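To keep things clear, I will list the structure first and then write my remarks on it.
Omission of a single protein chain aside, the complex is shown with its protein chains in their original locations.
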Amino acid sequence: MTQVNADLAKSFGLNAEEWGKVLEIMGREPTFTELGIFSVMWSEHCSYKSSRVWLKELPTKAPWVIHGPGENAGVIDIGEGLAAVFKMESHNHPSFIEPYQGAATGVGGILRDVFTMGARPIANLNALRFGDPKLPVTKRVVDGVVRGIGGYGNCVGVPTVGGEVNFHPAYNGNPLVNAMTVGIARTDKIFLSAAAGVGNPVVYVGSKTGRDGIHGATMASTEFDASSEEKRPTVQVGDPFTEKLLIEACLELMQTDAIVAIQDMGAAGLTSSSVEMAGKGGVGIELVLDDVPQRETGMSAYEMMLSESQERMLLVLKPERSEMARAIIEKWDLDYAIIGHITDSGRIVVKHKGAIEADIPLAPLSDAAPLYRRPTAETPKPAKLGPVEGSTPLDQALLKLIACPDLCSRRWIYDQYDSTVGGQTVKRPAQADAAIVRLEGTNRALAITTDVTPRYVVADPEEGGKQAVAETWRNITATGALPLAITDNMNFGNPEKPEIMGQFASAIKGMAAACEALDYPVVSGNVSLYNETEGRPILPTPAIGGVGVINDVSKAVGYAIAPGQELVLVGQTHGELGCSLYLREILGREDGAPPPVDLDAERRNGDFVRAQILAGHVAACHDIADGGLLIAVAEMALAGDTGVELAAAGDAAFWFGEDQARYVVAVRDAAALLKAAAAAGIPAQRIGHTVNSDKLTLPNGVAISLAQLRDAHEGFFPRWFA
Amino acid sequence: MKAIVNVMLKNGVLDPQGKAIEHALHNLGFAQVGEVRMGKVIELELAEIDPAKAKAAAEEMARKLLANTVIESFKVEIAA
Amino acid sequence: MKAIVNVMLKNGVLDPQGKAIEHALHNLGFAQVGEVRMGKVIELELAEIDPAKAKAAAEEMARKLLANTVIESFKVEIAA
Partner (left out) sequence: MKAAILHFPGINRERDMIIAVRQSFGAEPQIVWHKETELPAVDLVILPGGFSFGDYLRCGAMAAQSPIMQAVKRHAERGGYVLGVCNGFQILTEAGLLPGALLRNAGLRFLSMDTLLRVERNDTVFTKGWAKGATFRAPMAHGDGNYTADVATLDRLEGENLVAFRYADGNRNGSARDIAGIFSSNLRVLGLMPHPENLVDPLLGGTDGKPLFDALAAA
């Protein structure tokens, strides 16, 4: 038997101080299985030990928030007795090791967080960052990730309706795969994970347990022979068919009154689900592992407690309902097993083959979990960009920009995702700034988007954090929907480096300010740290997933324009080229300060635009983001297959600056809109009009055919994968 | 010369397809069926005439492309 | 007893996966590769101990489920 000591603890990821705490809590040396439980519960992933102190600063409350952070997913009231349940989660590391399965199981995991709460998943999104497209490995990863997301999402029948993709060499060895799921539940039928009821059975539902994804730490144990292939921690393979059965089985069971508590088995599988359920309920739990459905022979208690096999749930049931529950679960051909019961001991007791493998007091396991306020070093404020040189003609700059990997069409990606299954998708990818999904049987719809601009965050984490939140708010607003709340996925480097922790703290500060100013709280989220290869960190990437609601979906607008409309620019333009794509793609520079975010202007301009949309004055609307005004106009022309004649005068900074809080609005009556804007004190100017032609005509008279523009825009991915 | 490359999921890696087939065969009344695993077979026509060289080439192709060695193992056979 | 069922697309049925692999192998510089065909292999553990019976059973499974004989042909081998 392996000697459990400080060295072994260290190889399990527990430092000397943490090991000391373990000894103190246990009052003896822990068993091997107990050490495993401590190590995963106190891992960064489960304990948020580096991030917790900062996450507390995010606003999480609003009258419409039903459950904020702390549950499996956030829950908000969206009217008509319905709730939106949503969360975003990363699967970065697994997606680099095995892109297809890593991304697929990422989708599976986030779906479970949502239907665990009683919600039927109605939309998936994915925020992706990849390395330099010139590297062959990037192509392999992009291909695998996109296939994996599609392979899983398409099969479970949840439409993938949006997302984002960026490329940057900082992600070369460390791509980011952040998946978001939104589900719908009745507000009076939300299921939580707090266990209750001494004697109630603890029930295992779903796939059998194998040795999948057991904590890397196990490699250090002499129970494993590193040369023995069979016992290596294995890559998790997703089984979307079983997930689909699990969704239907759980939702059917949730129609009954059988469930006391329910929790998916995610990271650290049986350990974290049982510890969290019992811990939240303030009760104890006893597990008998002999009864766990097993896929492989000879599994140890340690392996079963740490396995990350997918497509499994843990339930606490009312005892008198357990046979009925079994019938429902087995109808869906899933495993069902009573593997323990709730106790009043305040302890988790794990038995296997007649022996007690673990017996740990729950309160200290969570209360004494390490919490670090790690040193931070603030990113120095970047100098504002001075005047820039550059004589690239407007048309050439446009054609080059709209073709670059960060701005080109994502059609190749979203064409591989089923975006219509469910029959409620009102706006699919590239039709509006946020995806619009109707709530079946109502006139109401959700507007959903993900966004962050990592090049801003690395230059100025606080402004970048603000901007990420503000851009999702703007995306939702541009459809006519009211933004309600966000989920976030904080992807950063090694938190033990003060400059990384500094990025984290500042980004949180900026996000918090934006959430506050926009009445747009955080209701769920995820933190992914140590995203580094060979000491080089990724760009700090706080991905934001925003959700809004529109009460009358027939009023929602997209960004496709049609002939006979005038184009009005709403918001102030200074010509901010710092950190812009124009600077990077046309001038080959990545310096300067990102565009400042004026949250008051953001709110004012957005509320104005939304009111105009809901009043029926607006035919199409597009927020101005990456690439600036001219890119926004070009995207509108392509989406509507409609020509544009631009009239406003301006330099490159005017057309390509990335000033915030701006929209392009297509209206019948520009004068009326300008008048309303003036009355509200909102800057607005007419910039051109649409024409029944196949050309985009620039203010200098140069015309670009839409075909040429489309060729440039659509070319990158198909050529890359030809 | 023909090389036949057999690619199977490594032991311990979940095989959802194999599992589903097992289940379907049971439902069809084939009670005698135990574990089912599903893999791929790739038949390659090779210009090579030396069996050892053909085998080595096919193995290289398997490592580089045909198998995903993170989760799969492979076996090459040479047929006349 | 183990039965190994090999399922291949019939000759004449276009094999898009085989074609794609062929193309990819050429791109990787394996110029000696001619036609590539891709199929499935299904390994079945059988309780049966008589090889002839095991083979007959596996063939029945192939006809009923494992292969679609409209487009595929199959071959069964029995391993110890």
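A, B and C are the chain letters, set down in written order, and residue numbers restart from 1 in every chain.
By our rule, contacts are C-beta pairs under 8 Å (C-beta built on N, C-alpha and C of every residue); 3 or more make two chains touch, one makes a residue touch a chain.
Only a predicted model underlies this, so the values are computations on that prediction, with no experimental measurement involved.
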Shown chains that the omitted chain touches within the full complex: A, B, C
Touching the absent chain when the full complex is considered, from A:239, A:566 or A:585: A:239
Residue in contact with the excluded chain [from A:7, A:24 or A:333]: A:333
Selected residue (touches chain absent from view) among A:142, A:156 or A:237: A:156
Touching residues on subunit B - with respect to the absent chain: 16-17, 20-21, 24, 27-28, 38
Residues belonging to subunit A that touch the chain removed from view: 147, 150-151, 154-157, 239-242, 244-245, 248, 332-333, 414-426, 438, 440, 553-554
Residue ranges of subunit C at the interface with the undisplayed chain: 9, 12-14, 16-17, 20, 40, 64-66, 68, 70-71
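Assume only the chains that are shown with their structure count from here on.
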Distance between chain centroids, defined by C-alpha means - subunit B, subunit C (Å): 9
Whole-Å gap separating subunit A and subunit C, where each centre is the average of the chain's CA atoms: 41
Residues of subunit C engaged with two or more neighbouring chains: none
Multi-partner residues of subunit A (each touching 2 or more other chains): none
Contacting residues of subunit B [partner subunit C, same complex]: 6, 8, 18, 21, 24-25, 28, 30-48, 57, 60-61, 64-66
Complex contacts: residues of subunit A adjacent to subunit B: 97-98, 101, 207, 210-212, 229-232, 234-239, 241-242, 295-296, 309-310, 333
List of subunit B residues in touch with subunit A within their complex: 9-16, 19-20, 23, 68, 70-71
